[in-house]
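To start, I am sharing the structure in question, which I have written as C-alpha coordinates.
Note that this complex is displayed minus one protein chain, with the remaining chains in position.
Up next, subunit A:
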Amino acid sequence: MNETADSARQQQPADVLEEHPAVAGATVTDGGRHARIVPDPAGAGVLHRSLALEAAGRLGAALGWHEPAGEVRVAGLNRSETEFLHREIFTDNAYFRHGITLPAGAVVVDVGANIGMFTLCAARRSPGARIIAVEPVDELADAIALNAELHEVDATVLRTALGRAEGEAEFTFYPHNSVMSGRFADRAEDLEVLKGYLLTGENAQRGEHLDRLAADRMTARTRRVPVTTLGAVVRRHGLDRIDLLKIDVEKAEAEVLDGIDDDLWPRIDRIVMEVHDVDGRLAAVLADLRAHGFDVAVEQDARLALTPCHTLYARRPRTDTAPGLLSAPAGGPTLRRLEEELRALVARRLPSVPAPVRYTLAADLTGTGDQELAGERGVPASPRVAVLARIWSELFGPEAVRPDADFFDLGGDSLTAVRLMATLESELGEDALTPDLIFTDSTFGALAAAVEASGDAERTART
(Lines give C-alpha, C1' and ligand atoms only; values in the text may rest on other atoms or scores of the structure.)
Protein backbone atom coordinates (compact mmCIF):
# COMPACT_ATOMS: atom_id res chain seq x y z
CA MET A 1 0.00 0.00 0.00
CA ASN A 2 1.52 3.38 -0.95
CA GLU A 3 1.71 6.36 1.34
CA THR A 4 -0.98 8.40 -0.38
CA ALA A 5 -3.46 5.58 -0.34
CA ASP A 6 -2.69 4.92 3.30
CA SER A 7 -3.20 8.54 4.17
CA ALA A 8 -6.52 8.63 2.30
CA ARG A 9 -7.56 5.47 4.03
CA GLN A 10 -6.91 7.12 7.38
CA GLN A 11 -7.99 10.68 6.76
CA GLN A 12 -11.37 9.89 5.23
CA PRO A 13 -12.64 7.78 8.14
CA ALA A 14 -11.22 10.30 10.64
CA ASP A 15 -13.27 13.03 8.97
CA VAL A 16 -16.37 10.86 9.08
CA LEU A 17 -15.82 9.96 12.74
CA GLU A 18 -15.75 13.65 13.58
CA GLU A 19 -19.27 14.00 12.18
CA HIS A 20 -20.59 12.05 15.17
CA PRO A 21 -21.95 14.41 17.86
CA ALA A 22 -20.07 12.51 20.57
CA VAL A 23 -16.72 13.00 18.83
CA ALA A 24 -14.79 16.25 19.21
CA GLY A 25 -11.79 15.00 17.29
CA ALA A 26 -10.47 11.79 15.77
CA THR A 27 -7.36 10.39 14.17
CA VAL A 28 -7.05 7.07 12.42
CA THR A 29 -3.69 5.32 12.34
CA ASP A 30 -2.27 1.88 11.92
CA GLY A 31 -3.37 1.50 8.30
CA GLY A 32 -6.92 2.47 9.10
CA ARG A 33 -7.36 0.04 11.96
CA HIS A 34 -6.97 2.20 15.02
CA ALA A 35 -9.16 5.22 15.81
CA ARG A 36 -8.28 7.61 18.62
CA ILE A 37 -11.33 9.52 19.73
CA VAL A 38 -11.52 12.74 21.69
CA PRO A 39 -14.96 12.65 23.30
CA ASP A 40 -17.08 15.75 22.99
CA PRO A 41 -17.82 17.33 26.42
CA ALA A 42 -21.46 17.90 25.46
CA GLY A 43 -22.18 14.88 23.29
CA ALA A 44 -20.19 12.39 25.37
CA GLY A 45 -20.06 13.92 28.82
CA VAL A 46 -19.40 10.67 30.67
CA LEU A 47 -16.54 9.62 28.41
CA HIS A 48 -15.11 13.11 28.55
CA ARG A 49 -15.28 13.21 32.34
CA SER A 50 -13.92 9.67 32.68
CA LEU A 51 -10.75 10.76 30.88
CA ALA A 52 -10.35 13.76 33.15
CA LEU A 53 -10.97 11.71 36.30
CA GLU A 54 -8.50 9.08 35.15
CA ALA A 55 -5.89 11.71 34.34
CA ALA A 56 -6.35 13.07 37.85
CA GLY A 57 -5.37 9.65 39.21
CA ARG A 58 -8.80 9.00 40.65
CA LEU A 59 -8.92 5.36 39.51
CA GLY A 60 -6.02 4.59 41.82
CA ALA A 61 -4.61 1.10 41.82
CA ALA A 62 -7.81 -0.70 42.73
CA LEU A 63 -10.38 0.61 40.27
CA GLY A 64 -10.91 0.20 36.53
CA TRP A 65 -13.51 1.31 33.99
CA HIS A 66 -16.25 -1.18 33.31
CA GLU A 67 -19.18 -0.98 30.95
CA PRO A 68 -21.60 -3.72 32.02
CA ALA A 69 -23.77 -4.79 29.07
CA GLY A 70 -22.35 -1.77 27.26
CA GLU A 71 -25.01 0.30 29.00
CA VAL A 72 -23.26 2.39 31.62
CA ARG A 73 -19.65 3.36 32.24
CA VAL A 74 -18.64 3.00 35.86
CA ALA A 75 -15.53 2.59 37.95
CA GLY A 76 -15.47 -0.79 39.63
CA LEU A 77 -13.25 -3.18 41.54
CA ASN A 78 -13.66 -6.13 39.24
CA ARG A 79 -15.68 -6.67 36.15
CA SER A 80 -17.68 -9.69 37.20
CA GLU A 81 -18.95 -7.94 40.32
CA THR A 82 -19.76 -4.80 38.39
CA GLU A 83 -21.71 -6.91 35.93
CA PHE A 84 -23.48 -8.69 38.77
CA LEU A 85 -24.50 -5.40 40.35
CA HIS A 86 -25.64 -3.95 37.05
CA ARG A 87 -27.70 -7.01 36.23
CA GLU A 88 -29.28 -7.06 39.66
CA ILE A 89 -30.03 -3.37 39.85
CA PHE A 90 -30.68 -2.25 36.27
CA THR A 91 -31.49 -5.34 34.19
CA ASP A 92 -33.47 -7.28 36.78
CA ASN A 93 -34.69 -4.14 38.51
CA ALA A 94 -34.36 -5.89 41.85
CA TYR A 95 -35.25 -2.88 43.99
CA PHE A 96 -38.15 -1.08 42.33
CA ARG A 97 -40.77 -3.77 42.66
CA HIS A 98 -43.89 -4.35 44.74
CA GLY A 99 -44.98 -0.73 44.58
CA ILE A 100 -41.58 0.75 45.42
CA THR A 101 -41.19 3.97 43.40
CA LEU A 102 -39.48 7.32 43.84
CA PRO A 103 -40.87 10.84 43.61
CA ALA A 104 -38.80 13.53 41.89
CA GLY A 105 -36.24 15.12 44.20
CA ALA A 106 -36.30 12.12 46.50
CA VAL A 107 -34.08 11.69 49.53
CA VAL A 108 -32.47 8.28 49.28
CA VAL A 109 -30.18 6.61 51.77
CA ASP A 110 -28.15 3.83 50.15
CA VAL A 111 -26.71 1.72 52.96
CA GLY A 112 -24.10 -0.73 51.74
CA ALA A 113 -23.66 1.22 48.53
CA ASN A 114 -20.75 -0.86 47.19
CA ILE A 115 -19.57 0.97 44.04
CA GLY A 116 -22.72 3.10 43.86
CA MET A 117 -24.67 1.16 41.24
CA PHE A 118 -27.92 1.59 43.18
CA THR A 119 -27.10 5.25 43.76
CA LEU A 120 -26.90 5.71 39.97
CA CYS A 121 -30.14 3.82 39.49
CA ALA A 122 -31.97 5.93 42.09
CA ALA A 123 -30.67 9.10 40.47
CA ARG A 124 -32.00 7.95 37.11
CA ARG A 125 -35.42 7.28 38.64
CA SER A 126 -35.70 10.53 40.56
CA PRO A 127 -34.48 13.67 38.84
CA GLY A 128 -32.94 15.98 41.44
CA ALA A 129 -32.58 13.19 43.99
CA ARG A 130 -30.36 13.69 47.00
CA ILE A 131 -28.52 10.52 47.84
CA ILE A 132 -26.58 9.61 50.94
CA ALA A 133 -24.38 6.62 50.08
CA VAL A 134 -23.02 4.75 53.08
CA GLU A 135 -20.04 2.46 52.50
CA PRO A 136 -17.32 1.61 55.01
CA VAL A 137 -14.84 0.07 52.54
CA ASP A 138 -12.56 2.85 51.32
CA GLU A 139 -11.90 1.33 47.90
CA LEU A 140 -15.63 1.10 47.29
CA ALA A 141 -16.34 4.54 48.68
CA ASP A 142 -13.75 5.89 46.22
CA ALA A 143 -15.67 4.22 43.42
CA ILE A 144 -18.99 5.73 44.57
CA ALA A 145 -17.52 9.22 44.68
CA LEU A 146 -15.99 8.72 41.25
CA ASN A 147 -19.19 7.30 39.75
CA ALA A 148 -21.32 10.06 41.25
CA GLU A 149 -19.01 12.66 39.76
CA LEU A 150 -18.87 10.85 36.43
CA HIS A 151 -22.66 10.80 36.17
CA GLU A 152 -23.25 14.15 37.87
CA VAL A 153 -25.28 12.68 40.70
CA ASP A 154 -25.85 14.59 43.94
CA ALA A 155 -24.42 12.00 46.29
CA THR A 156 -22.78 12.36 49.66
CA VAL A 157 -20.49 9.46 50.43
CA LEU A 158 -20.20 8.45 54.08
CA ARG A 159 -17.26 6.17 54.85
CA THR A 160 -18.81 4.37 57.77
CA ALA A 161 -20.82 1.34 58.76
CA LEU A 162 -24.30 1.71 60.26
CA GLY A 163 -25.32 -0.02 63.46
CA ARG A 164 -27.37 0.31 66.59
CA ALA A 165 -24.85 2.60 68.33
CA GLU A 166 -21.92 4.82 67.42
CA GLY A 167 -18.46 3.36 67.81
CA GLU A 168 -16.06 1.20 65.86
CA ALA A 169 -16.28 -2.34 64.59
CA GLU A 170 -14.27 -5.01 62.91
CA PHE A 171 -15.19 -5.32 59.27
CA THR A 172 -14.33 -8.07 56.81
CA PHE A 173 -13.61 -6.95 53.27
CA TYR A 174 -13.50 -9.54 50.51
CA PRO A 175 -11.62 -7.70 47.74
CA HIS A 176 -12.57 -10.32 45.13
CA ASN A 177 -16.13 -10.52 46.33
CA SER A 178 -16.85 -7.13 47.80
CA VAL A 179 -20.61 -7.59 47.73
CA MET A 180 -20.34 -10.05 50.62
CA SER A 181 -18.13 -7.88 52.80
CA GLY A 182 -19.57 -6.99 56.18
CA ARG A 183 -19.30 -6.64 59.92
CA PHE A 184 -20.73 -10.09 60.54
CA ALA A 185 -18.77 -11.89 57.90
CA ASP A 186 -18.15 -15.53 58.71
CA ARG A 187 -15.87 -17.03 56.14
CA ALA A 188 -17.25 -20.57 56.36
CA GLU A 189 -20.87 -19.41 56.33
CA ASP A 190 -20.26 -16.86 53.56
CA LEU A 191 -18.45 -19.50 51.53
CA GLU A 192 -21.57 -21.67 51.58
CA VAL A 193 -23.72 -18.72 50.51
CA LEU A 194 -21.30 -17.94 47.70
CA LYS A 195 -21.24 -21.55 46.60
CA GLY A 196 -25.01 -21.56 46.61
CA TYR A 197 -24.96 -18.56 44.32
CA LEU A 198 -22.18 -19.93 42.12
CA LEU A 199 -24.14 -23.15 41.72
CA THR A 200 -27.17 -21.31 40.43
CA GLY A 201 -28.01 -19.46 37.30
CA GLU A 202 -25.92 -17.78 34.69
CA ASN A 203 -22.78 -17.83 36.76
CA ALA A 204 -22.97 -21.49 37.63
CA GLN A 205 -19.54 -22.98 38.17
CA ARG A 206 -18.61 -26.63 38.07
CA GLY A 207 -17.59 -28.66 41.08
CA GLU A 208 -13.84 -28.85 41.14
CA HIS A 209 -13.61 -25.28 39.91
CA LEU A 210 -16.13 -24.16 42.45
CA ASP A 211 -14.06 -24.77 45.53
CA ARG A 212 -11.01 -23.07 44.13
CA LEU A 213 -12.98 -20.19 42.75
CA ALA A 214 -15.00 -19.77 45.91
CA ALA A 215 -11.89 -19.92 48.10
CA ASP A 216 -10.22 -17.33 45.91
CA ARG A 217 -13.22 -15.06 46.08
CA MET A 218 -13.29 -15.34 49.85
CA THR A 219 -9.77 -14.04 50.40
CA ALA A 220 -10.52 -11.75 53.32
CA ARG A 221 -9.04 -8.58 54.79
CA THR A 222 -10.11 -7.46 58.21
CA ARG A 223 -10.07 -3.81 59.21
CA ARG A 224 -11.57 -1.51 61.85
CA VAL A 225 -14.26 0.81 60.58
CA PRO A 226 -16.27 3.58 62.24
CA VAL A 227 -19.90 2.82 63.03
CA THR A 228 -22.72 5.33 63.33
CA THR A 229 -26.49 5.11 63.45
CA LEU A 230 -29.00 6.03 60.79
CA GLY A 231 -30.55 8.45 63.30
CA ALA A 232 -27.22 10.24 63.65
CA VAL A 233 -26.77 10.41 59.85
CA VAL A 234 -30.21 11.96 59.42
CA ARG A 235 -29.52 14.56 62.10
CA ARG A 236 -26.02 15.37 60.84
CA HIS A 237 -27.16 15.86 57.26
CA GLY A 238 -30.39 17.62 58.10
CA LEU A 239 -32.67 15.16 56.31
CA ASP A 240 -36.33 15.87 57.02
CA ARG A 241 -37.49 12.57 55.56
CA ILE A 242 -36.22 9.46 53.76
CA ASP A 243 -38.19 8.58 50.64
CA LEU A 244 -36.28 5.36 50.22
CA LEU A 245 -33.97 3.53 52.53
CA LYS A 246 -32.06 0.78 50.75
CA ILE A 247 -30.14 -1.65 52.93
CA ASP A 248 -27.78 -4.29 51.64
CA VAL A 249 -25.32 -4.87 54.44
CA GLU A 250 -24.69 -8.60 54.53
CA LYS A 251 -26.18 -9.75 57.83
CA ALA A 252 -25.97 -6.37 59.65
CA GLU A 253 -29.48 -5.39 58.48
CA ALA A 254 -31.19 -5.77 61.85
CA GLU A 255 -28.50 -3.59 63.43
CA VAL A 256 -29.15 -0.83 60.89
CA LEU A 257 -32.85 -0.88 61.77
CA ASP A 258 -31.98 -0.78 65.47
CA GLY A 259 -30.17 2.51 64.84
CA ILE A 260 -33.39 4.21 63.69
CA ASP A 261 -34.79 6.55 66.40
CA ASP A 262 -38.48 6.43 67.25
CA ASP A 263 -39.08 9.87 65.81
CA LEU A 264 -37.35 8.93 62.54
CA TRP A 265 -39.46 5.86 61.79
CA PRO A 266 -42.60 7.79 60.71
CA ARG A 267 -40.46 9.88 58.35
CA ILE A 268 -39.27 6.86 56.37
CA ASP A 269 -41.61 6.10 53.47
CA ARG A 270 -40.04 3.07 51.84
CA ILE A 271 -37.45 0.45 52.71
CA VAL A 272 -35.96 -2.15 50.43
CA MET A 273 -33.56 -4.46 52.17
CA GLU A 274 -31.78 -7.74 51.79
CA VAL A 275 -32.30 -9.98 54.77
CA HIS A 276 -30.17 -13.01 55.54
CA ASP A 277 -32.67 -15.36 57.05
CA VAL A 278 -30.62 -16.95 59.79
CA ASP A 279 -31.99 -17.62 63.27
CA GLY A 280 -35.48 -16.48 62.26
CA ARG A 281 -34.31 -13.01 61.32
CA LEU A 282 -36.64 -12.68 58.36
CA ALA A 283 -39.72 -13.16 60.54
CA ALA A 284 -38.37 -10.75 63.16
CA VAL A 285 -37.60 -8.01 60.63
CA LEU A 286 -40.98 -8.51 58.96
CA ALA A 287 -42.74 -8.14 62.29
CA ASP A 288 -40.70 -5.07 63.13
CA LEU A 289 -41.51 -3.34 59.83
CA ARG A 290 -45.20 -4.20 60.04
CA ALA A 291 -45.31 -2.91 63.61
CA HIS A 292 -43.99 0.38 62.24
CA GLY A 293 -46.89 0.55 59.81
CA PHE A 294 -45.32 -0.72 56.59
CA ASP A 295 -46.93 -2.97 54.01
CA VAL A 296 -44.23 -5.55 53.30
CA ALA A 297 -43.65 -7.98 50.44
CA VAL A 298 -40.90 -10.62 50.47
CA GLU A 299 -39.17 -12.08 47.47
CA GLN A 300 -36.26 -14.40 46.85
CA ASP A 301 -34.26 -14.05 43.66
CA ALA A 302 -34.11 -17.37 41.81
CA ARG A 303 -30.34 -17.02 41.62
CA LEU A 304 -30.18 -16.86 45.39
CA ALA A 305 -32.45 -19.85 45.93
CA LEU A 306 -29.66 -21.87 47.51
CA THR A 307 -28.75 -19.01 49.88
CA PRO A 308 -30.61 -17.58 52.88
CA CYS A 309 -30.93 -14.15 51.16
CA HIS A 310 -34.38 -12.61 50.76
CA THR A 311 -35.43 -9.13 49.70
CA LEU A 312 -38.06 -7.15 51.61
CA TYR A 313 -40.08 -4.37 50.01
CA ALA A 314 -41.71 -2.18 52.64
CA ARG A 315 -43.76 0.94 51.96
CA ARG A 316 -46.27 3.13 53.72
CA PRO A 317 -49.81 2.39 52.54
CA ARG A 318 -50.17 6.04 51.53
CA THR A 319 -47.19 6.12 49.15
CA ASP A 320 -47.70 6.50 45.43
CA THR A 321 -47.19 3.19 43.67
CA ALA A 322 -47.52 4.34 40.05
CA PRO A 323 -44.45 2.87 38.40
CA GLY A 324 -41.88 5.56 37.81
CA LEU A 325 -39.82 5.69 34.69
CA LEU A 326 -36.16 5.08 34.39
CA SER A 327 -35.00 8.20 32.61
CA ALA A 328 -32.68 7.72 29.68
CA PRO A 329 -29.07 7.96 30.69
CA ALA A 330 -27.71 11.44 30.28
CA GLY A 331 -24.06 11.96 29.53
CA GLY A 332 -23.89 10.37 26.11
CA PRO A 333 -22.87 6.87 25.02
CA THR A 334 -20.57 4.34 26.60
CA LEU A 335 -17.39 3.57 24.71
CA ARG A 336 -18.88 0.28 23.53
CA ARG A 337 -22.02 1.92 22.16
CA LEU A 338 -19.98 4.71 20.63
CA GLU A 339 -17.78 2.14 18.89
CA GLU A 340 -20.85 0.44 17.46
CA GLU A 341 -22.26 3.74 16.27
CA LEU A 342 -18.95 4.81 14.76
CA ARG A 343 -18.53 1.53 12.91
CA ALA A 344 -22.03 1.89 11.50
CA LEU A 345 -21.36 5.50 10.60
CA VAL A 346 -18.20 4.69 8.66
CA ALA A 347 -19.88 1.76 6.96
CA ARG A 348 -22.74 4.01 5.87
CA ARG A 349 -20.67 6.97 4.76
CA LEU A 350 -17.66 5.16 3.32
CA PRO A 351 -18.94 1.80 2.10
CA SER A 352 -15.67 0.99 0.37
CA VAL A 353 -13.41 1.76 3.35
CA PRO A 354 -13.22 -0.71 6.23
CA ALA A 355 -14.11 0.90 9.54
CA PRO A 356 -11.38 1.03 12.20
CA VAL A 357 -11.44 -2.01 14.47
CA ARG A 358 -9.93 -0.47 17.61
CA TYR A 359 -11.24 2.64 19.32
CA THR A 360 -9.40 4.29 22.16
CA LEU A 361 -10.15 7.47 24.05
CA ALA A 362 -7.76 10.39 24.14
CA ALA A 363 -7.94 13.75 25.87
CA ASP A 364 -6.44 15.39 22.77
CA LEU A 365 -4.84 14.35 19.51
CA THR A 366 -1.28 15.29 20.36
CA GLY A 367 1.06 12.43 21.18
CA THR A 368 0.68 8.98 19.71
CA GLY A 369 1.85 6.56 22.36
CA ASP A 370 -0.57 3.96 23.66
CA GLN A 371 -1.31 4.25 27.33
CA GLU A 372 0.29 1.80 29.68
CA LEU A 373 -2.27 -0.41 31.29
CA ALA A 374 -2.79 0.30 34.95
CA GLY A 375 -1.48 -2.37 37.27
CA GLU A 376 0.37 -4.40 34.70
CA ARG A 377 3.83 -3.75 35.95
CA GLY A 378 5.81 -3.57 32.79
CA VAL A 379 3.74 -5.57 30.31
CA PRO A 380 3.60 -3.54 27.10
CA ALA A 381 0.06 -2.37 26.69
CA SER A 382 -2.13 -2.44 23.65
CA PRO A 383 -5.84 -2.90 23.19
CA ARG A 384 -5.33 -6.60 22.45
CA VAL A 385 -3.17 -7.11 25.54
CA ALA A 386 -5.72 -5.16 27.56
CA VAL A 387 -8.35 -7.72 26.60
CA LEU A 388 -6.06 -10.57 27.63
CA ALA A 389 -5.24 -8.77 30.89
CA ARG A 390 -8.90 -8.35 31.72
CA ILE A 391 -9.74 -12.00 31.07
CA TRP A 392 -6.64 -13.14 32.94
CA SER A 393 -7.64 -10.95 35.86
CA GLU A 394 -11.13 -12.44 35.86
CA LEU A 395 -9.70 -15.95 35.95
CA PHE A 396 -6.91 -15.47 38.45
CA GLY A 397 -7.41 -12.07 40.10
CA PRO A 398 -5.91 -8.68 39.29
CA GLU A 399 -2.69 -9.39 41.17
CA ALA A 400 -1.96 -12.23 38.74
CA VAL A 401 -1.65 -9.80 35.82
CA ARG A 402 2.14 -9.64 35.67
CA PRO A 403 4.57 -10.85 33.04
CA ASP A 404 6.02 -13.75 35.00
CA ALA A 405 2.71 -15.14 36.27
CA ASP A 406 2.34 -18.67 34.94
CA PHE A 407 -1.00 -20.00 33.77
CA PHE A 408 -0.48 -23.44 35.26
CA ASP A 409 1.14 -22.20 38.49
CA LEU A 410 -1.95 -20.10 39.01
CA GLY A 411 -4.03 -23.27 38.90
CA GLY A 412 -5.07 -23.07 35.26
CA ASP A 413 -6.13 -26.34 33.69
CA SER A 414 -7.32 -27.33 30.26
CA LEU A 415 -10.84 -26.09 30.85
CA THR A 416 -9.52 -22.80 32.22
CA ALA A 417 -7.51 -22.59 29.01
CA VAL A 418 -10.62 -23.21 27.00
CA ARG A 419 -12.41 -20.44 28.85
CA LEU A 420 -9.50 -18.09 28.31
CA MET A 421 -9.36 -18.87 24.61
CA ALA A 422 -13.12 -18.81 24.10
CA THR A 423 -13.40 -15.39 25.73
CA LEU A 424 -10.41 -14.05 23.82
CA GLU A 425 -11.88 -15.42 20.64
CA SER A 426 -15.23 -13.76 21.19
CA GLU A 427 -13.49 -10.41 21.52
CA LEU A 428 -10.49 -10.63 19.22
CA GLY A 429 -11.59 -13.26 16.73
CA GLU A 430 -10.48 -16.80 16.05
CA ASP A 431 -6.84 -17.75 16.50
CA ALA A 432 -6.11 -14.87 18.87
CA LEU A 433 -4.29 -17.50 20.90
CA THR A 434 -3.73 -21.14 20.05
CA PRO A 435 -3.66 -23.83 22.72
CA ASP A 436 -0.10 -24.73 21.69
CA LEU A 437 1.08 -21.40 22.99
CA ILE A 438 -0.35 -21.96 26.43
CA PHE A 439 1.39 -25.30 26.37
CA THR A 440 4.79 -24.00 25.30
CA ASP A 441 5.09 -20.76 27.23
CA SER A 442 2.43 -20.23 29.77
CA THR A 443 3.40 -16.91 31.36
CA PHE A 444 1.20 -13.88 31.03
CA GLY A 445 4.06 -11.98 29.37
CA ALA A 446 4.56 -14.63 26.69
CA LEU A 447 0.85 -14.98 26.02
CA ALA A 448 0.48 -11.20 25.83
CA ALA A 449 3.24 -11.12 23.21
CA ALA A 450 1.52 -13.93 21.31
CA VAL A 451 -1.85 -12.20 21.41
CA GLU A 452 -0.21 -9.04 20.14
CA ALA A 453 1.61 -10.97 17.39
CA SER A 454 -1.58 -12.72 16.27
CA GLY A 455 -3.00 -9.23 15.76
CA ASP A 456 -0.05 -8.39 13.53
CA ALA A 457 -0.56 -11.59 11.58
CA GLU A 458 -4.21 -10.77 11.13
CA ARG A 459 -3.27 -7.28 10.01
CA THR A 460 -0.77 -8.57 7.51
CA ALA A 461 -3.27 -11.04 6.16
CA ARG A 462 -5.81 -8.29 5.62
CA THR A 463 -3.56 -5.78 3.91
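The rule is simple: contacts are C-beta pairs under 8 Å (C-beta built on N, C-alpha and C of every residue); 3 or more make two chains touch, one makes a residue touch a chain; residues count from 1.
Criterion: contacts and distances are computed from a predicted model.
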Name per UniProt, for the chain absent here [options: "Response regulator transcription factor", "Alpha/beta hydrolase", "ABC-2 type transport system permease protein" or "Aspartate carbamoyltransferase"]
"Alpha/beta hydrolase"
Of the residues A:Q11, A:T321 or A:T434, which one touches the chain left out of the display?
A:T434
Touching residues of subunit A against the unshown chain: what are they?
199-210, 306, 408, 413-415, 417-419, 421-422, 430, 434-436, 438-439
